[in-house]
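The complex appears here without one of its protein chains, the remainder shown in place.
We call the chains A, B and C, going by the order they appear; numbering starts again at 1 in every chain.
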């Protein structure tokens, strides 16, 4: 039902999957003797809310083993899956449940482990400070780095793509 | 009694209202298992004191539900109103109590939820890293981002406007 | 015994006084419910050690009421005086005890409250992100901002001045 129309030319976007590490956060982990601290930006919170209002689901994904207490402290309005060893498999599992295909997926990533998903997704974006291999995936390159508003910037990009769709 | 003389051309400035999130702070929220951490800049503290010395009241406003213990830790010499769902209504409530009108208000904001107030205020400013819609409000655009001295910079701008008033 | 030979042309430098707020730190104060957090840069720690090895004493000064437990956590090899309402008087008190005069003093500052000392000191420096009034004091302007190596940079400047002295 939905063909593939090339990057940045989606027919519909059902889901944004975003790497928590280095996209939501700036990749920094603060540690002291007994715990760790990460940070996110309220601007990206605004970006997530804007997508949800337009019926684009948002999910965060991480290779790391973040504790559930840390995740609930983040207090974000989207599902977060952690401890993901194979991101492509995780996204395809979600796609199967939603009955959607890669061309309906937006993916934002910055690490080597994001490269496959960045290539497969119908729409993809990387923060300004993504690794070289992630930047070489024909993705939308944000002006802002991870943790400094990259998700908001990519969300605005997605919304403008959706508005162009609506105008046809 | 006070007509509207256009942006950056105030007759008097009675109040600066400033978004706490992304203007006082850089928008980053640091979280660990059981609490969150935000940061502000002592330079902006200097800016707030300079305005108070010139009888411009300063108030901070936030959509977020910040705890009163966090607010008292900030230790700032101005009122802070949190959990504000409609910023325009909150400012207009203050204006009614003070007997003042929008042209006597300075407003500093950075989020989508600040756009209306930025348009209405007699004088308005945005940090360098404000969202696109906030920047498109004919406001003074700071060189510094939120949390890096934007409030001090806007306070210096306000004071130079007031000094020009005094010289007429 | 020691005349005044103009800025950046000292005969001897006995003491560097440096504003803790915004020079040692980047001016950011991180707060949560019950405590505050500040940060300094190990590069500046190197700068302080280099001056001490050359017999230039180093003292940090702050207007703020920092707790003694916080100060001892900083673990710096120099005296720190906090809660200083008049910086000029504090420095002059130290000068009297040391039998030195302003031309033998280096001063690094960034706030409005540093302007007088910056003007009086024989050698003076400001971080890249100092306030406008501090920058307009004919001081050495660092490329680095406060908390990002400004003290190391100013220390290297002082040491090159001292080496030029030695070569005459």
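Note that in this section a residue touches a chain if its C-beta (ideal position, glycine included) is under 8 Å from a C-beta of that chain, and two chains touch if they have at least 3 such contacts.
Keep in mind that what you see is a predicted model, and the values were worked out from it rather than measured.
Trainee: Taking the whole complex into account, name the chains on display that the unshown chain touches.
Mentor: So, taking every chain into account, the missing one touches A, C.
Trainee: Quick one: say which of A:41, A:73 or A:111 touches the chain that got left out.
Mentor: Per the contact definition at the top, the residue touching the missing chain is A:111.
Trainee: I'm checking contacts with the chain that's been left out. Which of C:48, C:108, C:130 or C:152 qualifies?
Mentor: Answer from the full complex: C:152 touches the omitted chain.
Trainee: Using the definition of touch stated at the top, determine which of C:35, C:54 or C:79 touches the missing chain.
Mentor: C:35
Trainee: Of the residues C:52, C:74, C:128 or C:141, which one touches the chain left out of the display?
Mentor: Considering the complete complex, C:74 is the one touching the chain left out.
Trainee: Touching residues of chain A against the unshown chain: what are they?
Mentor: 21-22, 26-37, 64, 110-112, 129, 131-132
Trainee: What residue numbers in chain C mark contact with the hidden partner chain?
Mentor: Considering the whole complex, chain C reaches the absent chain at 30, 35-43, 46, 50, 67, 69-70, 73-75, 144, 147-149, 152, 156.
The rule is short, and it goes like this: only the chains that are shown with their structure count from here on.
Trainee: Please indicate the chain closest to the centre of the assembly, with centres calculated from CA atoms only.
Mentor: Closest chain centre to the overall C-alpha centroid: B.
Trainee: Calculate how many whole Å lie between the centre of chain B and the centre of chain C, each centre taken as the average of the chain's C-alpha atoms.
Mentor: About 31 Å separates the centre of chain B from that of chain C.
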